[in-house]
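The complex appears here minus one protein chain, its other protein chains still in place.
Labels A, B and C are assigned to the chains in the order they are written; within every chain, residues are numbered from 1.
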Amino acid sequence: MMIREEMEIISHERIAEDTYRMVLLGDLPAEIKQPGQFVHILIDQSDSLRRPISIADADPAKGTLTILYKILGKGTAALSKMQSGDHLDVLGPGGNGFLIDSISAERALLVGGGIGVPPLYYLARQLKEKGIEVTTVLGFQHEASVFFEEEFRELGEVFVTTNDGSYGNKGFVTDILPDLDGRFDTYFSCGPAVMLKAVSEKLDGYEGYLSIEERLGCGVGACFACVVQAPEGDAKGYRKICHDGPVFRTGEVIL
Amino acid sequence: MMIREEMEIISHERIAEDTYRMVLLGDLPAEIKQPGQFVHILIDQSDSLRRPISIADADPAKGTLTILYKILGKGTAALSKMQSGDHLDVLGPGGNGFLIDSISAERALLVGGGIGVPPLYYLARQLKEKGIEVTTVLGFQHEASVFFEEEFRELGEVFVTTNDGSYGNKGFVTDILPDLDGRFDTYFSCGPAVMLKAVSEKLDGYEGYLSIEERLGCGVGACFACVVQAPEGDAKGYRKICHDGPVFRTGEVIL
Amino acid sequence: MTKLNLSLPGLDLKNPIMPASGCFGFGKEFSEFYDLSELGAIIIKAATGETRYGNPTPRVAETSAGMLNAIGLQNPGVDRIISDELPYLSNYDTPVIANVAGSTVEEYVEVAEKISQSSTIKALELNISCPNVKEGGVQFGTDAALAAEVTRQVKQASEVPVYVKLSPNVTDIVGMAKAVEKAGADGLSMINTLTGMRLDLQRRKPIIANQTGGLSGPAIKPIAIRMIYQVYQEVDLPIIGMGGIETVDDIIEFLFAGASAVAVGSANFKNPFICKELIDQFPEAMERYGFDQVEEMIGGAHR
Partner (left out) sequence: MTKLNLSLPGLDLKNPIMPASGCFGFGKEFSEFYDLSELGAIIIKAATGETRYGNPTPRVAETSAGMLNAIGLQNPGVDRIISDELPYLSNYDTPVIANVAGSTVEEYVEVAEKISQSSTIKALELNISCPNVKEGGVQFGTDAALAAEVTRQVKQASEVPVYVKLSPNVTDIVGMAKAVEKAGADGLSMINTLTGMRLDLQRRKPIIANQTGGLSGPAIKPIAIRMIYQVYQEVDLPIIGMGGIETVDDIIEFLFAGASAVAVGSANFKNPFICKELIDQFPEAMERYGFDQVEEMIGGAHR
């Protein structure tokens, strides 16, 4: 069930260029169903809209969850100014994540781009726990923006690409994919729309799950701000990212 | 000269019901010309208008000034939440105060009502320093709202009235005035419009100075939000409270 | 005892607070947060004759003390609303108001006729003010003759009272209100959103794919209060007031201006519990201003 609560910030640190990790404490983590869900944060009470941020990790027993975010505009800039001990108005957990319980994967490929990396970490941890082998490809702009490489390495093999080659392999995540052919049966991806499109084209034929972003209104499925079109023939014709997603099976929606 | 600066709050405390004293530190106090001037405070950067608050005391040498304010609405409520060490966006000193240098008073009567009391304190201190005898009448709603009686007592005789009689004399400041006839030559008053009107009628014939309130816009004399009418025949026809006032000689403006 | 309830045409309200159309879907999502029976009423998302997909995304953008939206009347169409959405709402002890939209007078009439036959629907809100669709919607709301015509025809077709939702994007709001009053409206609902735009400075294009969107939120409250105040003086219809409501003080301001009840829109996005919280806080607020009956507060600023 989604709840709304004032969560306490128990740690907050910069982990890469404009990128921060924040750990929050409260009752909300106990409600998390799957990796890939998000929290909807009211950063300032005078804001009109909440900001959706993926749950990057969680420890329901301890009541903690981790978010990783990048400063993009007004809201995330304000968020970065907050300090341990401050409280944050959080609504969540929202949406449907990666349905790992119903997945019969044995070897998983995770493909994350930039600030799309966070939800994959919680996913990777849970896949590993289920005994599924995890290979990860992470794409960043340049060296300064790389984060969580080590964390993923603890869970399996990791490839890093940067657009300018300043770290890891030069190029895009899709440049790595051909080398990995045959080393996985299911893939999971999150990142900018163009990347998701390219990844799903390259990995056509594999079972795949994509986490999609769009500007949200309510975040609870009521306002139709966040719809994405479903393919011709679909009964409803659309999906709500905040409610039906943000994670969809490839082909379920038109990228 | 008016300046704008981030002043540091160096003390802040509740002194009566909904009433607070705050001491601010900065360069602005050095610019104060007279008692009766005000500072124009931007309490929250998202506010559209500043709030005018009288300078209740100042020590230009130390760079401090004191304000006393009452919680009335959104702005003053937010102000009351601020803490020592916080900074406040202050513009000032604004307006023309009590022109004590050009006043030939020997015995002064000060009449303050409620949150009109503050500017009279700085005035009283300066009158006293000039060797002028000070008698003060302070009116409040009830016992819980009384403040600064002791401070004024150090400077001269003090009479307190409360509307409900819960402290001092029951009634209005004007009830005291007849008893004081002949004990002063000049009076100074600040308080709600109705009180100022009543006081100036009771004390007709005396030289008197009134500090007037109105909702301000710019606070610097540019927007014409704060005008008050001058009597028939006046060349300009009006005065700006923020710029020509807030202190006016009786008769200079229509109450 | 404070008396929160009041009766308006077609509506027995247990309190004057309801969610605004388009900001509450068909209620289901919010039923996870609180019991919908607590609401004074529910205004559901706009219904059109056929399924509409709406505008491309992005459909929302934040602005100072407000937001823009251009959903474009996405909805499953009147038939599926009746078959799939209304049955669920009939479980609650709360009057449901259907928001009726269309591209032509015929479509308005068709939707009104069908949905007003549902026993769940206690009134219609005639949406002649949606600024986010190319056809229909706002041109009916900015031309007094068209507004009167669609009101007249919908009134004939409807089994339940009709509240006409006025657009604030007009020179003469009182003229619009009088026109629909004369055409037989049972009530007014005001205001819908103001047409606005925000640019993405990086892309140098409007953020909202539809370019313009409807501005809602506290930013527009002074305009809503002004329009309701003016219309209350000239028109003899009950008004459901809306536009930027976030607090009980806001609600009281709308009632004093002349609204008989209020709807809360965008604030549901900041806080999905807002309607319930406002309902809980309302009796105390009434007392603070010296009232024990909602009815006494209506138009309080005009006395």
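Everything below uses one rule, namely that a contact is a pair of C-beta atoms (placed from the backbone, for glycine too) under 8 Å apart; a residue touches a chain by one contact, two chains touch by 3 or more.
Worth saying up front: this structure is predicted, and the values here are computed from it rather than measured.
Chemist: List the shown chains that the missing chain touches in the full complex.
Modeler: Per the touch rule above, the missing chain touches B, C.
Chemist: Among B:Pro93, B:Gly114 or B:Gly219, which one is in touch with the chain left out?
Modeler: Here the residue in touch with the unshown chain is B:Gly219.
Chemist: Where the complex has a chain not shown, which of C:Asn169, C:Ser189 or C:Ser260 is the residue touching it?
Modeler: Among C:Asn169, C:Ser189 or C:Ser260, only C:Asn169 touches the chain that is not shown.
Chemist: Going by the contact rule already stated, which one of C:Ile220, C:Ala261, C:Ile274 or C:Val294 would touch the omitted chain in the full complex?
Modeler: Residue touching the chain left out of view: C:Ile220.
Chemist: Out of C:Gly72, C:Gly196, C:Gly241 or C:Pro272, which residue would touch the omitted chain in the full complex?
Modeler: Candidates C:Gly72, C:Gly196, C:Gly241 or C:Pro272; residue touching the omitted chain: C:Gly196.
Chemist: To test your reading of the contact rule: which positions on chain C touch the chain that is missing from view?
Modeler: On the chain C side, contact with the omitted chain comes from 63-66, 68, 142, 169-172, 194-199, 201-202, 204-206, 211-212, 215, 217-223, 225-226, 229, 244, 249, 252-253, 256-257, 289, 300-301, 303.
Chemist: On chain B, what residues meet the omitted chain?
Modeler: Those residues of chain B that touch the unshown chain are 1-2, 4, 42, 46-50, 74, 91, 214-229, 236-238, 243.
The definition used in the following text is that only the chains that are shown with their structure count from here on.
Chemist: Can the chain contact pattern be summarised as a line, a ring, a star, a complete graph, or none of these (other)?
Modeler: Chain contacts: none of line, ring, star or complete; other.
Chemist: Using each chain's Cα centroid, which is most distant from the centroid of chain C?
Modeler: The chain farthest from chain C, judged by C-alpha centres, is B.
Chemist: Where the CA atoms of chain B average out and where those of chain C average out, how many Å apart are those spots?
Modeler: It comes to 47 Å between the two C-alpha centres.
Chemist: Suppose each chain is reduced to the average of its Cα coordinates; what separation in Å results between chain A and chain B?
Modeler: The answer is 57 Å.
Chemist: Indicate the residues of chain A shared as contacts by at least two other chains.
Modeler: 46
Chemist: For chain C, what residues touch not just one other chain but two or more?
Modeler: In chain C, nothing touches at least two other chains.
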